[in-house]
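One protein chain omitted, others in place.
Chain naming follows the written order as A, B and C, and within any one chain the residues start at number 1.
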Amino acid sequence: MANSKYEYVKAFEQPDVLLPNTWIVVRIDGRGFHKLTDRYNFTKPNDRRALDLMNAAAVEVMKDLPDLCIAYGVSDEYSFVFHPSCQLFERRNGKLVTTIVSTFTAHYVYLWNSYFPDSPLQSPHLPSFDGRAVVYPSTQNLRDYMSWRQVDCHINNLYNTTFWMMVLKGGMSNTDAEQELKGTVSADKNEILFKRFGINYNNEEEIYKKGSVVYRQYQLEDVKSKTTVQEEPALQEGQVSKTQQEKLRKLRRKAQVVVDHVDIIKDEFWERRPWILSGKPGKLPAE
Amino acid sequence: MANSKYEYVKAFEQPDVLLPNTWIVVRIDGRGFHKLTDRYNFTKPNDRRALDLMNAAAVEVMKDLPDLCIAYGVSDEYSFVFHPSCQLFERRNGKLVTTIVSTFTAHYVYLWNSYFPDSPLQSPHLPSFDGRAVVYPSTQNLRDYMSWRQVDCHINNLYNTTFWMMVLKGGMSNTDAEQELKGTVSADKNEILFKRFGINYNNEEEIYKKGSVVYRQYQLEDVKSKTTVQEEPALQEGQVSKTQQEKLRKLRRKAQVVVDHVDIIKDEFWERRPWILSGKPGKLPAE
Amino acid sequence: MANSKYEYVKAFEQPDVLLPNTWIVVRIDGRGFHKLTDRYNFTKPNDRRALDLMNAAAVEVMKDLPDLCIAYGVSDEYSFVFHPSCQLFERRNGKLVTTIVSTFTAHYVYLWNSYFPDSPLQSPHLPSFDGRAVVYPSTQNLRDYMSWRQVDCHINNLYNTTFWMMVLKGGMSNTDAEQELKGTVSADKNEILFKRFGINYNNEEEIYKKGSVVYRQYQLEDVKSKTTVQEEPALQEGQVSKTQQEKLRKLRRKAQVVVDHVDIIKDEFWERRPWILSGKPGKLPAE
Partner (left out) sequence: MANSKYEYVKAFEQPDVLLPNTWIVVRIDGRGFHKLTDRYNFTKPNDRRALDLMNAAAVEVMKDLPDLCIAYGVSDEYSFVFHPSCQLFERRNGKLVTTIVSTFTAHYVYLWNSYFPDSPLQSPHLPSFDGRAVVYPSTQNLRDYMSWRQVDCHINNLYNTTFWMMVLKGGMSNTDAEQELKGTVSADKNEILFKRFGINYNNEEEIYKKGSVVYRQYQLEDVKSKTTVQEEPALQEGQVSKTQQEKLRKLRRKAQVVVDHVDIIKDEFWERRPWILSGKPGKLPAE
């Protein structure tokens, strides 16, 4: 019994290879997390367990896919970045995105009990994530994308911190707090926090203010000697053989994946960790 | 602190809306399940627990997304079908695929312990799935896609059943069994099964021979009266308002989602369940 | 001297094959024809020479590409239709569109002098066209597309006829005529034409009211016997070999390409010319 009669349907699949020599960002977002945070009683404005769980799942994704060079997470979203020289899955959009979404989801659900021992998952109300890939032609574009997410983290966190203080400590209704915050700028919110609640926003935890940066750790470079961060991707399209790719993957697996809460808008972060933008593994830290 | 300086990076997202008035098939596949089945000692050639787990996860996906009209699963793959009139997520490819992949993964991991109580998951070796969407312009194309998968199920299962009999019961090496089966047709394999192992393939369980069909159950139609299955999608693009869509979703949620192991190549299955191809909910079965 | 060092740049070309088993409509539009009609003194509201030139160029495109089954033109736009079974240029979007745009432009420029003997082209003010392809999954969608263009032709022509009568015969300024027509319906315009200028719109030339339909002529079918126009494309994807395609092309080249100004919204046009939607050449008219 041959299958040839029906096999023509395979011809309807359309290719979705991402443009070569571009940065690939896969961003995933929690689906309906507003409802979910209510159901499982997430702490407001930030639930440390939830963020740690996000980070733990992201670390597993980074370990599973050594082609990833950096990831950045805030709230219920995470952005994973592939280098322009990446050839994983022949750069097929769907394959890259679904693999990350599924691997992340698997670890998130699996690890849930470790982070929420008192709030077991209740089917069918399980966490899930959607995702999309965006490509960026230049390193500047990629840096701007990362800055965009971190600025967003700051803006949202300042708002949320102020809002929930007004509600939880200030006894205001959600609507009243929302109303008062409408049109305020950062300085206004800082003042509300300080004057009404004695809170200096600068002293808030870095994980809330900066989000979480996940990457492989090698020996940091001395910024002064600054061997100029290369703007152009160092590895050229088509010049990395399958064997070389496999070798690079092995090297990267040896590096530790770390979670940091630091500024990624200024140059320093990138200059001291040149392997992230160059795509070339650095020196492993001395024991 | 405005975010406008970096927001230009949003312009790099490219639209991925699927062509209107086409059937959307989202097929997901287990990633590296060959290794996984070894690690968790899946029974060969078919592990009933694993198939039941796949089906349970698929049922949850069907319940979560009432826009789905049918799903078909075999081995570690599952195909989910949206009607041509579907407007879910504005038919965005990435959103549809990642939502299904993530929801399926979440339930699969969550339910694992119920189906494999003696083989708990061991991180980082968690199951994950990739996925892709394909659109089909005509109902005949969709029917042919479904037939393609079911014929494939049959071909693979006959091969695997024979192969594993030769290895497990016949004491042959994998290589020898593979060698002997090379070039054989269905009749040859049936004969090997019958003559050497006394097995009549027709008596094998339907779930292995036919795969699993998942759909909403309404009152079956009498085939004789056959009100001719409409070839053209019954609901026209643009004629279904958001309110109507929500109403349809509610109606569909009332129907029971069932798992069947039946022929979906012949017309009968589709003629008796006209709601699947018409996109119009049927009559709920009398209590 | 090998070229391999630079050949990697070929990998950046992205595939653009159109979905199989769908109707392909390539619509071209005059670029900046408003200015062009002024420069070359086109008659208002309709310039018969200009329409005849459009039609002549369209006929040449139809002859050059026997895979085309019908074309429809109005004003400075033309829509060319390929059958769902069409495999020309492997259905590559760019190739199909640019071939039609370029062939049309070549004939339009070449034939200009025959239709405008007193207004020779003045470089660099040459006519040019842009174009795009759209695919339609069902025959009903294709029919609706054609109806859309013909309704548009009617709406625009009634407006333009009335407007230019008011300006050219009625001595009104463009602005005044525009102002008065704002918000009017068809009946109002018909009345203006009749009461002020003694014109019965129904007696206007068909080419202005209906646009131009271009197709291959075979023996008309008797509508009464009506062998039901097939809604589904008659030729299945993948079932037409290269040899058969070439044979079909030869058959089609034998048919005369005709220009008609008739209703294509109602069924009759399509029922009497079943070869257009079936993709199967009809019977050549008896000599």
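Operating definition for what follows: a contact is a pair of C-beta atoms (placed from the backbone, for glycine too) under 8 Å apart; a residue touches a chain by one contact, two chains touch by 3 or more.
Here the structure is a predicted model, which means the values were calculated and not measured.
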Among C:Pro66, C:Pro84 or C:Pro127, which one is in touch with the chain left out? C:Pro127
Going by the contact rule already stated, which one of C:Asp52, C:Asp152 or C:Glu221 would touch the omitted chain in the full complex? C:Asp152
With the full complex in mind, choose from A:Pro15, A:Gly32 or A:Pro137 the residue touching the hidden chain. A:Pro137
For subunit C, which positions touch the chain that isn't shown here? 1, 3, 6-10, 12-14, 16, 28, 31, 60, 63-64, 93-95, 97-99, 101-103, 105-111, 121, 123-124, 126-136, 141, 144-145, 147-148, 151-152, 154-155, 185-186
Residue list for subunit B contacting the dropped chain reads 8, 11-12, 14-15, 17, 19-21, 236-239
Missing-chain contacts on subunit A, rising order, are 19-22, 84, 135-138, 140-141, 231-233, 236-237
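The working rule: only the chains that are shown with their structure count from here on.
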Superposition rotation for subunit B onto subunit C, Cα-based, multiple of 5°: 180
Return the distance between the CA-based centres of subunit B and subunit C, expressed in whole Å. 43
In whole angstrom, the CA-centroid distance of subunit A from subunit B equals 31
Contacts with two or more other chains, residues of subunit A listed in rising order: 8, 12, 14
